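This report refers to the structure that appears directly beneath it.
And then chain A:
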Amino acid sequence: MKKIETTLESVVSDLTAFYDYKVWEFLTLNGVAIDEGTTEIQWIFSRYGAIDDVVIYYAPVKNSETVPSVVDLIPSAIISQREIVDMFGITVENSEKGLYLDEDSLSAPLATCRI
Partner candidate 1 sequence: MNTVWIILAPLIGGLLYGVERIVRARMQGRKGPPLLQPFYDMFKLLDKRPLLVNPAHVLLGIMHFITLWIAVGLIITGTNLLFVIFVHLLASIFLVASGFSVRSVYSHIGANRELLTMVAYEPLLILIAAGFYLKNGYFSIELIHEGEPLLGSLWMLFGALLLVIPIKLKKSPFDAAEAHQEIVGGVEVEYSGVYFEFLYMAKWLEYIFVYLLVILFAGNSVMMAIVLVSSVFLLVNLVDNATARVRIPHLIAITLGIGLTLSILNLIGVGYGL
Partner candidate 2 sequence: MWYSVKKAFTNLLSPPQTIDYPATPIKRVERYRGLIEYGEEHCIYCLKCEKACPPGAILFTHTDTPTENPKNKKSLAYDYNPHLCIYCGECVRACPKPNEALWQSEKKPGIGVKEDRVNERWFEVEGRKGS
Partner candidate 3 sequence: MSLIALLLTLPLAGAAIILLVRAVRVRDLLAFLTVVILVALSIAQYTGGMTVRFALPHSLHTIFMAADILLLLFFLWRGMHEESRPVALLALLQLLLYLYVSGTDPQAHPFDIEVGYISRIMLLVINIVGGIIILYALEYIESEEMERMKKNGFIALLFFFLSVMNLIVTTDNLEIFFLAFELTTLLSYLLIRYRGDELARANAIRALWMNQIGGVAILAAMIISVKSYHTLSFDALLTFGSSWGVAAIAVLIIAAFVKGASLPFEKWLLGAMVAPTPVSAILHSATMVKIAPYIILKLAPAFTPFLSHTVTLFGSFVFMTASVMALGRDYFKEILGLSTVALLGLMMAMAAIDATESVQIVLVLIVFHAISKALLFLQAGILEKSFHFKYLSDFEYLYERSPMSVWMIVIGFASLTLPPFGAFWGKFFSLELLISMISQSPLYILVLVFITLGSVFLTLLYFKVLTRVLSHSTGKTEKVAIPALFRYSSYALFGLLTVGILLMSGWNGVGVFELLLPALLIFVIPLLLRWQLRSSERVGEYRCGEKDEAEIGAYYFALPEAQVRRAHYAAAALIALVLLGGML
Partner candidate 4 sequence: MDFSRYRKRSPWILHYNAGSCNGCDIEILAALSPRYDLERFGVLNSGNPKQSDIFLVTGPVTYRSRERLVELYNQMPEPKVVIALGSCTCTGGVFRGMYNVEDGIDRYIPVDVYIPGCAASPELIIDGVVQALDILEKKTKERENAKRLYSEPTTENGITDRSNSAQKIGTGGFSPEEMKPNSPERRENEED
């Protein structure tokens, strides 16, 4: 498991340089609430056919910031982006709310840090 830090500005260019769709499998987009108002967003990849070669790009995100969409590069990211929007209440480019949550559901259930 290799973790590479990146920023919201550079993440798209970083991933474009890194991601070869026949070598890397995009696992998912993950979020971890670090402290009040900040979420660590992770883009997780693993290499096809290699033993436990997992690469995680991560960037801390303030709740006011907008996460850029990587759907152009990785079409299957669309659903995990929508999930992140729902669960953490942050905005992701071109991703709507409401994958899981309804109007009267608890909003952004994973956003608050409860350590």
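In picking the candidates, the idea was that all candidates are chains of the complex that A comes from, given by their letters.
A few points about this structure:
By our rule, contacts are C-beta pairs under 8 Å (C-beta built on N, C-alpha and C of every residue); 3 or more make two chains touch, one makes a residue touch a chain; residues count from 1.
These numbers come from a predicted model, not from an experiment.
When you check 1, 2, 3 or 4 against chain A in this complex, the one that touches it is 4.
For chain A in complex with candidate 4, the touching residues are 100-106, 109.
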